[in-house]
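All protein chains but one are shown in place.
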Amino acid sequence: MERIPILKIGDILLVSIQIDLEDQSVLTLQEDLAEKISATGATGVIIDISAVEIVDSFIGRMFATIASLSRLFDADTVVVGMRPAVAITLVELGLTLGDVRTALNLDKGMEILRGLRAARR
Amino acid sequence: MTVGQGQLSDLLREHRDSLIERWAELAGAGLRGRMTTTELQRDLGELFTTLLPVADESAAGLDGDRHRELRAFLADLSRNRARQGFSPAETASSVFALKQAVFELTEGSEDPAVFRRLMAFSGLLDGLGLWTFETYAAAREEIIREQSEQLLELTTPVVKLWEGVLAVPLVGTLDSARTQVVMEKLLESLVETSSQHAIIDITGVLAVDTQVAQHLLKTVVAARLMGAECTISGIRPQIAQTIVALGIEFGDITTKATLSDALRHALRFEGVELVQGETRRP
Partner (left out) sequence: MTSAGVVAEIPIVTDSDVVRVRQSVRSLAQQIKLSLVDQTKLVTATSELARNTLVYGRGGLARIEVVGDGRRSGVKAVFHDDGPGIPDTDLALADGWSSGKGLGLGLSGARRLVDEFTLDTVVGRGTEVTVVKWSR
């Protein structure tokens, strides 16, 4: 089982999902992220899914879980790069991401995090 | 000739060559020389061989596994004939012609059992002839669908109105297939141009019913999932009344009367301010 790498860019953590996610990888990612956010004091998390072809209910719930975890550490989460086919399928599946924020790409994602951070001051 | 207790297929097998020859003769008459007798005999001979194993069965089992080879062969025959310019009726008639050939073979028999067998066989051939028709129709439908999809691609331009603002004018009738194509195209354009706004203009849409509204809704939700926002513009007064009457809820999706209203709305979101300056003379 492959561990998904978490990169630190300033005070933002970037997770770029490149592989076909096994359920165990999802759980491990959630644990790793919780640890790293707490250890680094990161204020934002970006999950890049531009390489992800399939998002089913389990993976969908992962985003919501990660967002909740981050919030506990006062960090914001943005999911970026969702592919059109994935979005269309999620709508048909009836799966909502709740209040998880999304952005078209990394740049826009960073913008959103900066905006949220600024709004807090 | 008599058909005793044996099956019809035995008779067919016994007189295979003469039957195929007569069949080709009868079928050829209708084709007006567009096919050589040799070609016909070859085609029909193959059909005969494929038909033989199931000749005693009724047309009811035509969808079954055992008739797969026969269906495939007929589908090929139908397609080839269509390509050669024969009408589907002509192809079906070729199949039906075997009936006459077999009737001639059993002429003069007074045995009611023979009659029953022939009726059943006739029914089977009817089913096969109809199958060639179905294959033909299906192939045509496929072509029409492909063409209309291509046409749709051409006539549904996604236009960039401003940095980060795309617009797609929907025109005519919106059925499930069309809307899907448009939806995919719009969403892909959002990604390609990194645009966070899309304006779906329905001025040119003839009728909005619950289905159309559902499709629009799905598109907006999908765009939101990706991180973009959609505005629906072009709500004509009559359309507005229909929407309210049908109880369609657009929820928190912004809808505007005109494209320019929608553009202004989108620009405001992008933080763009339009200032009226002095009119420039050319």
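Points to keep in mind about this one:
By letter and in written order, the chains are A and B; residue numbering begins at 1 in each of them.
Just so we're on the same page, a contact is a pair of C-beta atoms (placed from the backbone, for glycine too) under 8 Å apart; a residue touches a chain by one contact, two chains touch by 3 or more.
Note that this is a predicted model, so its numbers are computed, not measured.
Considering the whole complex, the hidden chain is in touch with A, B.
Taking the complete complex into account, B:R145 is the one of B:R42, B:R145 or B:K160 that touches the chain left out.
Within the whole complex, the absent chain has one touching residue among B:Q41, B:S93, B:T106 or B:T135, and that is B:T135. Checked against the full complex, the candidates B:T49, B:S122, B:Q180 or B:T193 give a single residue touching the omitted chain, namely B:Q180.
Touch with the hidden chain on the side of chain A covers residues 1, 20-24, 53-58, 60-61, 64, 83-86, 88-89, 92-98. Although one chain is not shown, part of chain B still touches it, namely residues 65, 68, 71-72, 75, 135, 138, 145, 180, 184.
The working rule: only the chains that are shown with their structure count from here on.
The mean-CA centres of chain A and chain B are about 41 angstrom from one another, to the nearest whole unit.
Chain A contributes residues 80, 82-85, 87-88, 90-92, 97, 101-105, 107-109 to its touches with chain B in the complex. Residues 183-184, 187-188, 190-191, 194-196, 218, 221-228 of chain B are the ones touching chain A in the complex.
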